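Notes follow the structure.
Up next is chain A:
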Amino acid sequence: MPESASTQALDTFPRLLIHHAQVRGSRTAMREKDLGIWQSWTWQAVAEEVRALACGLAEMGFQRGENLAIVGDNRPRMYMMMTAVQCLGGVPLPLYQDAVASEMLFVLLDAEVRFVFVEDQEQVDKILEIQEQLPCLEHVLYDDPRGMRHYTLPFIHDIRELLAMGRIHDRNHPDLLVSEVARGGPDDVSVMLYTSGTTGKPKGVRLTHHAFISAARGGAEFDRLTADEDILSYLPMAWVGDHLFSFAQAMVTGFTINCPESAETVMTDLREIGPTYYFAPPRVFENLLTQVMIRMEDASLLKQKMFHSFMAVARRSGAEILDGQPVSLADRLLYALGSVFVYGPLKNVLGMSRIRVAYTAGAAIGPDLFRFYRSIGINLKQLYGQTETCAYVCLQPDGEIKFDSVGKPAPGVEVKIADNGEILVRGPMLLKEYYKRPDATAEAINADGYFMTGDAGLFDDDGHLKIIDRAKDVGKLANGAMYAPNYLENKLKFFQYIKEAVVFGDRRQMVCAFINIDVGAVGNWAERRGIAYSGYTDLAGKEEVYGLIQESIEQVNAELVGEGTLADSQIHRFLILHKELDPDDDELTRTRKVRRNFVAEKYAVLIDALYAGRSRQFIETAVKFEDGRQGKVAADLLIRDVKTFGLAGRDA
Partner candidate 1 sequence: MGFFLETLIGGLMAGMLYSLVALGFVLIFKASGVFNFAQGAMVLFAALAMARFAVWIPDWLGIGNPALANTLAFLAAGALMFVVAWLIERLVLRHLVNQEGATLLMATLGIAYVLEGVGTSLFGSDIYKIDVGMPKEPVMILEGSFEGGLLINKEDFVAALIAAVLVGLLALFFQKTATGRALRAVADDHQAAQSIGIPLNRIWVIVWCVAGVVALVAGVIWGSKLGVQFSLATVALRGLPVVILGGLTSIPGAIIGGLIIGVGEKLSEVYLGPMIGGGIEIWFAYQLALVFLLFRPQGLFGEKIIDRV
Partner candidate 2 sequence: MLYRENGQFKTSYAADQQIFPIAQDRWAIVGLLLFAFVGIPLLVDEYLLRAILIPFLILSLAALGVNILVGFCGQITLGAGAFMAVGAYAAYNFHIRIEGLPLLLSFLLGGLTAAAVGIFFGIPSLRVRGLYLAVATLAAQFFTDWVFLRVPWFTDNASSGSVSVSNLQVLGWQIATPVDKYLFCLGWLVVFALLAKNMTRSAIGRQWMAIRDMDVAAEVIGIRPLFAKLSAFAVSSFFVGTAGTLWGFIHLSSWEPAAFSVDRSFQLLFMVIIGGLGSIMGSFFGAAFIVILPIALNQFLPAFGGLFGVTISTAGVSHAELIVFGALIIFFLIKEPHGIARLWSTAKEKLRLWPFPH
């Protein structure tokens, strides 16, 4: 890359790349497991290839400011293409590689894409499927030539052609790229990411170099990331999280990104690389944990005993030791022993031995799950952010980890809570605009430059932000206190015995709840106690089960007391539904989200019973069985009062 460019400030990604190519040119920038070994690219090599790509694009008439769609698994060349596009002042637009053609159609049209860079034959076929409907589409470039021999269509090119073309072009116009990079500025858009809006069409979020660089830099300083980190890049490139961790932060700090060989081999590749910096959504951690437990099942009794006893030790003191809090000497010794026999090896087989910092985000993570990883000595933390904020709003500082908060506002970010409880953020990392949607942009960013996250939350006494709900779902109790149903429901659902919960309370005196028990967990519990039952309905009706659930709810209440304005949301009465909420009965969405209003109507009688203070209520409901037959479930439901805390007088 052009030397002269490096004299400019490091405020765009191309300039950062040039910088790394100079200061750590021979260090590894990217690895990809391919043909059995980890093929590596030095920063120098990356710079060279990016240059060739960029020149090739220029040769093909790629214009400053236009969008180039990128579709495929995490591959080095895909990341390089992003920078190449940025060099020419274009906007890379990564798409979800698993989207079907029709889903891509909207985005490709909306972004008026002329150039698409795809990974392989599979993606090319998708594009060809919708090609007629894409008037602007001019060029399809592919990375993996496998099976492409017979794609003779003139607008389909092997990326190698582009590279070759680029090298020639570069020889003829050696200073083109220098000037192009020079023309670019920090406030240019560096990437466009589409958000799958819960309502309406997806919106293209336009984020600037400045935004992503400051977000990346902030995070990197916050966690003292160095150029020696290794990260495994396996999450969709179209996801803001991957773009921040695998692209922006790598570019800022100069650490190495590692691309797995294939979807099947991620676990092995993870073990081999042993990343020092790791990012995954909660479900990944959850699956890992389940696997651990399942695999331990088959272990010899002795081993299991050892495992569980040491895990008990970890639960007791692991997290504290990690946070450097005082722990009894005995426990310290036990823990040391444990790390030899269990935690160490376990981390090794999970590929987490070398992790310094691990983050999770994107959804609420269960306290037990979270605690498990921390207790075996993995510094797992939560962060909070959206696509619109470069996934950068709040971070959990080392040593101040709370299971139910997302940490403190990150460096350079202002966070405030609107009086309707909505979280507002301001800072350099905000989006520039929604693509071609000034209306949406205006809606999202208020007069004094705050972005409205649409999430409701509150700060606890230590200044940690706690996300409680989607702002639009937040209501008020009759006494005006904030009422956040999803928050309560999540709290309930973290108990293994509770599968689903629906709470009511908006504009009401008190909060009441429907509960769905988890047949598996409660079933085991019942068997252990020798309680016979014939099925869900029967089990759900048992006094003992009510007792069990009641305990859980009271625990929730106890927690709520400590949570300021939410104290009023303590659950006063509950019942256990006689049937499981079911998508087939339209009670849940296909993604298993509760349809609150539908449920409210369907079970109006029960709600009345709850608030009328009755202690039993008969109900009969129609159900669809798997085979589509209609049927009826009838039951005479118990209703229980629950102990509430602190605030006297309102106990039912």
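List of remarks:
Methods note: a contact is a pair of C-beta atoms (placed from the backbone, for glycine too) under 8 Å apart; a residue touches a chain by one contact, two chains touch by 3 or more; residues count from 1.
Inclusion criterion for the candidates: all candidates are chains of the complex that A comes from, given by their letters.
Given the structure is predicted, the values throughout are model-derived calculations rather than measurements.
Screening 1 or 2 for touch with chain A: in this complex the touching candidate is 2.
Interface of chain A with candidate 2 (complex): residues 31, 36-40, 230, 271-274, 292, 295-296, 298-300, 303, 306-307, 340-342, 344-349, 351-354.
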